[in-house]
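Down below is the structure, laid out as structure tokens.
Only one protein chain is missing from this complex, and each of the others stays in its spot.
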Amino acid sequence: MLITRKAEFSASHACYRNDWTPEKNREIYGESANPRGHGHNYIVEVTLDGEPDPVTGMIFDLKTLKDIINIEVVQPFDHRFLNHEVPPFDRVVPTTENIAAEIWRRVSAKFPNPAGPKLANVRLFETDDLYVDYAGPSR
Amino acid sequence: MLITRKAEFSASHACYRNDWTPEKNREIYGESANPRGHGHNYIVEVTLDGEPDPVTGMIFDLKTLKDIINIEVVQPFDHRFLNHEVPPFDRVVPTTENIAAEIWRRVSAKFPNPAGPKLANVRLFETDDLYVDYAGPSR
Amino acid sequence: MLITRKAEFSASHACYRNDWTPEKNREIYGESANPRGHGHNYIVEVTLDGEPDPVTGMIFDLKTLKDIINIEVVQPFDHRFLNHEVPPFDRVVPTTENIAAEIWRRVSAKFPNPAGPKLANVRLFETDDLYVDYAGPSR
Amino acid sequence: MLITRKAEFSASHACYRNDWTPEKNREIYGESANPRGHGHNYIVEVTLDGEPDPVTGMIFDLKTLKDIINIEVVQPFDHRFLNHEVPPFDRVVPTTENIAAEIWRRVSAKFPNPAGPKLANVRLFETDDLYVDYAGPSR
Amino acid sequence: MLITRKAEFSASHACYRNDWTPEKNREIYGESANPRGHGHNYIVEVTLDGEPDPVTGMIFDLKTLKDIINIEVVQPFDHRFLNHEVPPFDRVVPTTENIAAEIWRRVSAKFPNPAGPKLANVRLFETDDLYVDYAGPSR
Partner (left out) sequence: MLITRKAEFSASHACYRNDWTPEKNREIYGESANPRGHGHNYIVEVTLDGEPDPVTGMIFDLKTLKDIINIEVVQPFDHRFLNHEVPPFDRVVPTTENIAAEIWRRVSAKFPNPAGPKLANVRLFETDDLYVDYAGPSR
């Protein structure tokens, strides 16, 4: 069974590489290459996979899940310019794909117990019309 | 191919176990432990897996699917206090996980034919920010 | 200029009058008359009318507005059975209309200064398909 | 990793077969059998499966993906009566299932490279309450 | 106090005048001029203005309001090609503006009592991005 909790953060980002010319950045990233940055109300959905405890009827404590998302994602990302204030985005281009993978790394570290629920998916909406799903590194 | 139909019901529930103290219930279920109950506009998505009939172009008759969801879920659950009025929630804590599993049991019983479309998933939103997916008992 | 802030609370309610028979309650309130109660994810929108301060560019401090809505509405109403736990709904039927009017009374009392921004409207959604707007008592 | 882009088109369709009587069409397709047609704001979600390029951090160029959806789906389908103006719906009943399969055929043809990202899913909403997922022909 | 109820219908329409050339229709109405028609999931919001009854706490019986919207709007408009099947759209171009005005005429006729609640507004969404508000003929 899967349980999914949604959260939101407002951040700005710029998609460009310092080792490329502005023209090359513009060619690859389009308008997102503006180095001043632009922003989004990012929506993140964190999905856990586990069995409900037969006594409590819950896969995982929802308050704890909310706290994990807040501490690992919302507090460090919200109201930030990701490229300048949130590692590793000082050296990794904060595309939606890379942000989703970073959220996976941060949240999955909180579920190290192989007997407990596992992080199953991170879905990240950049806008209502564009989202990424990341289910962890291929094995 | 999958086809998904959405429906809504407004119900109230309380997450507590009669064999626990109020303090223990509050510790495990937080504010949801209030025995008076509180409520939600639950949204349920029922997903069938099947092949479209080559003549009709349909996986399943949508009017029949709507009727099944209404008869099995919306009519018995809507405008009810689940713990007191809808078995098995008199003895099973109506967490989102347990409600989703009960919806699975009720709807899957209507698709007993192994040659026809199968119930593939039940998604249940308790709020816009929290939902559960149940794809049936593990085999 | 108007500024609107949205909040949500999950509560249960029952629409019935103790001085009526069950049949009369059912006739007037339909399924909502079930005395056990049923619930909703209520969405409330609080709208203030004021001029932006020429220095700050703000009509009102948004953190303070959020706190007012939380203290006056969300904390007392969320996870409650309104009829039994939130006055005046022990004696006033908690229809959407009456809940909106009560929210007005609670929030407008926090804006007594005639020179400052005024509460302009309370919009309350019971479901996505039904909402009430209340702009205060007629003068 | 999956990336999903959403688009919308407004079209009309009628679900009936010319080789059936009006009564038979009405029996199978209900109100959708009206041969004059009726319409929807269809929402289509196109999902690609691929690995982000380690240099760009992107699975696929989003501008190109948007262009593909526009050229293959939105431009030919938008503001059209599908049965009369968009093949193969002159001979294939435009049920949601069949439209999703046709969108798959059109979009997947643009991803012929087995080393690049692959079309993973087409989700098509006919209304907010009804959608189909198609992940390609069974193998 | 205002109470608003939402409903939905799926219809097709074409914006063209028979007394104009196809070129003129295309110039004025753009792609909507396609005489074959195209369609939308129209969303209509009907708003009543009235005082809650001090005994029931309700402005108007919600079941009756739902029935009025269904009988006057949803049943005649849903699954129809408006230009060909729903008067006056055989002679009045079914722009969003004209459809909203027609809904006003149909619904307001059900509220003839000057002492009771009055129809205050009809909001009609053609798509999520375009809507019209009509509050009745100017006086």
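Per-chain residue numbering starts at 1, and chain names A, B, C, D and E are given in the order in which the chains are listed.
In this section, a contact is a pair of C-beta atoms (placed from the backbone, for glycine too) under 8 Å apart; a residue touches a chain by one contact, two chains touch by 3 or more.
The model shown is predicted, which means the values in this text are computed figures rather than measured ones.
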Chains still shown that are in contact with the chain withheld from the display
A, C, E
Suppose we count only contacts with the excluded chain; which residues of subunit A make the list?
8, 10-13, 31-32, 34, 36-41, 78-81, 84-85, 127-128
Since one chain has been left out of the picture, which residues of subunit C touch it in the full complex?
1-7, 47, 52, 55-59, 61-63
Which parts of subunit E face the unshown chain closely enough to count as touching?
15, 17, 28-30, 92-98, 100-101, 128-135
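Going forward, only the chains that are shown with their structure count from here on.
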Among all chains, which one's averaged Cα position is nearest the averaged Cα position of every protein chain shown?
B
Subunit B and subunit E: spacing of chain centres that average the CA atoms, whole Å:
35
Listed in rising order, subunit B residues that touch 2 or more other chains are 128
Pairwise, the chains that touch are A-B, A-D, B-C, B-D, C-E, D-E
